[in-house]
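What follows is a set of notes on a single structure, which appears directly below.
Apart from one protein chain that is not included, each protein chain of the complex appears where it belongs.
Every chain is named by a letter (A, B and C) in the order it is written, and numbering of its residues begins at 1.
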Amino acid sequence: MTRYSAWSILKNALKGNRDWTPAWRKPEPKSSYDVIIIGGGGHGLSTAFYLASVHGITNVAVIEKGYLGSGNIGRNTTIVRSNYRLTPNSQFYEKSMELWRELSHNLNYNVMFSPRGVLNLAHTPGQMDTYAERGNQMRLMGVKSELLDRDQVAKLNPGLDVSGSARFPIEGGLLQPDAGNARHDAVAWGYARAADQLGVDILENTEVTGFLKEGGRIVGVETNRGEIRAAKTGVAVAGSTGRVMKLAGVDKLPIESTVLQAFVSESIKPIIPTVTTFGAGHLYVSQSDKGGLVFGGNIDYYNSYAQRGNLPVWEEVTSELVAMFPNFARLRLLRSWGGIMDMSMDGSPIITTGPLDGMYLNAGWCYGGFKATPASGWCFAHTIANDKPHALNKDFTLDRFKEGRMIDETGRGPTPWYH
Amino acid sequence: MKRVAAPHLGTIKMRLTCPFCGERDHQEFTYRGDASATRPPMDNGSIEDHNTYVFDRTNPDGEHRELWNHTSGCRMHMVVTRNTTTHKISNCEPVGPWTKALGGKS
Amino acid sequence: MVDVPERVSPLDAVVEPGVFGANTRSLEVFLSENLCGSLVQVQAWPDTVGAVEKAVQSVTKLGVPKAPATAHSETVSIMQTGPGRWLVDSEVEGLEDKLRGKVSAKNGAVTGLTHARVLIQIKGPKAAWVLASGIAIDFDLTAFPVGTSQISHHHEIGVTIHRTGEENFDLYVFTSFARGFWHWITTASSEVGYAVS
Partner (left out) sequence: MSGFRLNLREGLGRAVDHDSKINFTFDGKNYSGRVGDTLASALMANGVSIVARSFKYHRPRGIFSAGSEEPNALVTVHSGARTEPNIRATELELYEGLEAKSQNRWPSVNFDVMAVNQLPGKAFSAGFYYKTFMGPSRPGHKATQFWWFCEQLIRRAAGLGKGASQADPDKYGRMNAFCDVLVVGAGAAGISAAERAASAGAKVILCDESAVAGGALLSSSELLDGALAHDWVADRLAELAENENVTVLTRTTVQSMFDDNTYLAIERLADHVKTPGKHQVRQRAWNIRCKSAVIATGAIERPIVFAGNDRPGVMLADSARRYVVEYGVSPGRAVCVFTNNDTGWLAARDMAKYGVIVEAIVDVRKDVPDAIRAAGEESRAEIFLGAAITATSGLQTLSGAQISEFSETTGEVGRKLKKIGCDCIAVSGGWSPAFHLTSQQGEKPVWDAELQAFLPGEATSSWHVAGAMAGKFGLRHAFRSGEEAAVKALAEAGLGEGESDVPRIEGDEIDYAPAPVFEINTGGKAFVDLQHDVTAEDVRLAHREGLVSVEHLKRYTTLGMATDQGKTSNMSGLAIMAEARGKPIPDVGTTRFRPPYTPTALGAIAGDAYGHLASERLTPMHDWHVAEGANMYANGPWLRPESYNRSGESVEQAYIREAATVRKGVGLVDVSTLGKIDVQGPDAAEFLNRIYSNGFAKLPVGKARYGLMLREDGMLFDDGTTWRLDENRYLMTTTTAGAGQVMEHLEYHRDVVWPDLKVALASVSDEWAGVAVAGPKSRNVLKACVNDCDVSNEGLPFMGVRQATIAGIPVWIARLSFSGEMAYEVYCGAGWGQALWDALMKAGKRFQIVPYGLEALSTLRIEKGHVAGPELNGRTTPLDLGLGGMVSSKKNFVGATLLKRDAFHEESRLQLVAIKSIDGQRIRGGSHLVKGNKDQPGQTEGNTTSTCFSPELNCYISLALLEGGNARHGEKMFATNPVRNMHVAVEVVSPHMVDPDGGRMHG
């Protein structure tokens, strides 16, 4: 398998690019593995990669129902940040940032991690204090953060309406200067290729139809390509968590699946440098390297497994976007699509052993799955390898809700559609 | 991301039939989630029962009975039966004190 | 004993009579702001609807309508706004007390909303067109006949709409939002031109 580099590109170009080989194998399933990961999305693939690279467990299969990366890893707005208020979250997402910085290099695949800065706009003095509280939390955790006043914000994003006459005048903002975004598909492909090189079998178009149980213990899965046994089975299927866990007999979880829409405009020359969020509603926007404005807002609140949303969210996000950047009104929406969010009851994730013997669960990512991809896989791999969580994910348990230990950033309580 | 005073620009645009006001855009309604979650009675109810009521969700892939409130209309609550994969709505029925009175209407 | 002062509407300061917007030669929209008389909500319990209807009838001298129909006279309008719930707009003095006198807690509840709503009237050939541009209900006469009412909203602003004629609408708007609503309806009307009286 060729190592990717400028040199390999030239060499192959001279040969008319005829010698490039598949980025990952398409193997036949073995009858058994040490570990099965259900879900060939970002989290499943990164879990497999870290199982192999960190814990030396290479007899691993990643089972994907559709094509690799067909879920939220390829449907998100690609934002990478760790600007959280609550300690368990800021620790975890900062671990992710560390891994992001090295990712292209470690995978020998350019995931185009772009530390262009993430700016949260504040519209009242009270909101400035809320952001200061978060910014200070970040500083105390060793994360870079800056509280900007209106002029500094205006300098950073010239298009912004910083006039006092705006309906929600901009007071300032919180900047995480080394956060940014990355190329979503490349993350899936990069992890897949790297895991494959370490011996992991990636089984695409392989649907789990049931779980194999022995004395209450999960010992593998039934698939449309036959039985596959494993000592340990990890589930990392995000929006499909409800579906898959039901196959294992787990009928109820503190999770609801909803649709989150994402939007991209036509390609234009660079117009906003940072990832920017609106503070008087819910909207986040950045510009892709190809020039499209990539943005999104609230979920379509209702439960849904359909990867498409509805019109009012269009009206909501576009009106917030043009309120923030009145010069965007004539730019044009090119495409919109939907992904299924596994919204947890407190807006924070679940990375845990169980809930059944031999099973491990990674779910509840809400809006936050993409940026978490490296740390999620890293922690989940640790949890599977050691049968107990790492310090970084020990708080992300499934029992925390019922124990009264929610990790509730927004403070909206057990109403998933508000997180 | 902490949200401040999100402008109430609607939830979604499927069409719901309010037992009192008739068919309207979802933007007029507030979603309240899984209707199968019912509060334990006042006179008893363990911590477990309440935990189940508050945190456990069936989150089905298919038919889902869910609560909606016509907040921008008559403010009635109703149970909507909707398929979460196709978004097709098969039933909207009132809940609450007026269920009987509106039985014919729903 | 000092007299009760005049009620002040939040629109008094922003409503200026005149003609505005496009092709003002052929006006098709007419806007005006009126304070409602006294506005009272009456709520019955499921088992006392009949008694409450009687009470309302005896005070207003109007038959109590079944939604979406409304009852309408020179001095009184009655709109049903929910099951067993009516909104009574009347110039009759002390309407709230009269109704409270007739509707005991055993039968229901009486809530004064005189100050809580502002009444905006819109009429003209393009009145329905203007409303439809911001309110997501069907203003076709077959779907929204004369002498009926509907409750809806424009974005976050709730509004109760009483169709008093083919081209005439009474809009009951929340007082604290009244200026926002007025801003919208005048902006929407300016595309066709409108007169304010």
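In this text, a contact is a pair of C-beta atoms (placed from the backbone, for glycine too) under 8 Å apart; a residue touches a chain by one contact, two chains touch by 3 or more.
Every value quoted in this text rests on a predicted model; they were computed, and no experiment measured them.
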Task: Please work out which displayed chains the absent chain touches and list them by label.
output: A, B, C
Statement: Of the candidates B:Thr30, B:Thr58 or B:Thr81, the residue in contact with the absent chain is B:Thr30
- prompt: Of the residues A:Lys30, A:Lys155 or A:Arg405, which one touches the chain left out of the display?
  reply: A:Arg405
Query: Tell me, which residues in chain B touch the chain that this view leaves out?
result: 4-5, 7-9, 12-15, 25, 30, 32, 39-40, 42-43, 45-47, 49-51, 53-55, 67, 69, 71, 75-77, 86-89, 95-97, 99
Where the missing chain touches chain C, by residue: 1-5, 7-10, 13, 21-22, 35, 41, 43, 45, 105-106, 108-117, 132-138, 140, 143, 155-157, 174-177, 179-181, 183-184, 187-188, 190-191, 193
Field: Hidden partner interface residues of chain A, rising order
entry: 4-6, 8-10, 13-14, 16-18, 20-24, 26, 66-68, 70, 74, 87, 100-102, 104-106, 108-110, 112-116, 123-126, 128-137, 139-140, 145-147, 158-159, 161, 167-168, 174, 183, 185-186, 189-190, 204, 265-271, 280-281, 287, 289-291, 306-308, 310-311, 314-315, 318-323, 326-337, 402-406, 408, 410-414
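Keep in mind that, in the parts below, only the chains that are shown with their structure count from here on.
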Farthest-lying chain, centroid of Cα atoms versus that of chain A: C
Query: When all chain pairs are ranked by how many C-beta pairs they have in contact, which pair ranks first?
result: A-B
Message: What's the distance between the Cα centroids of chain A and chain C, rounded to whole Å?
response: 49
Statement: Chain-centre distance (mean CA atoms) for chain A and chain B, in whole Å, is 29
Statement: Among chain B residues, those touching two or more other chains are 7, 9-10, 25, 27
- prompt: Along chain B, where are the residues that touch chain A in the complex?
  reply: 1-7, 9-14, 25-27, 31, 33-34, 51-52, 54-61, 64, 66, 82, 84-87
Touching residues (chain side chain A, partner chain B) in the complex: 85, 120, 123-124, 127, 130, 134, 242-243, 246, 251-257, 277, 279-282, 284, 298, 300-306, 309-313, 315-316, 319-320, 345, 367, 401-402, 409-410, 414-417
Query: Tell me, which parts of chain C touch chain B in their complex?
result: 45-46, 49, 67, 81-85, 136-137, 150-153, 155-156, 158
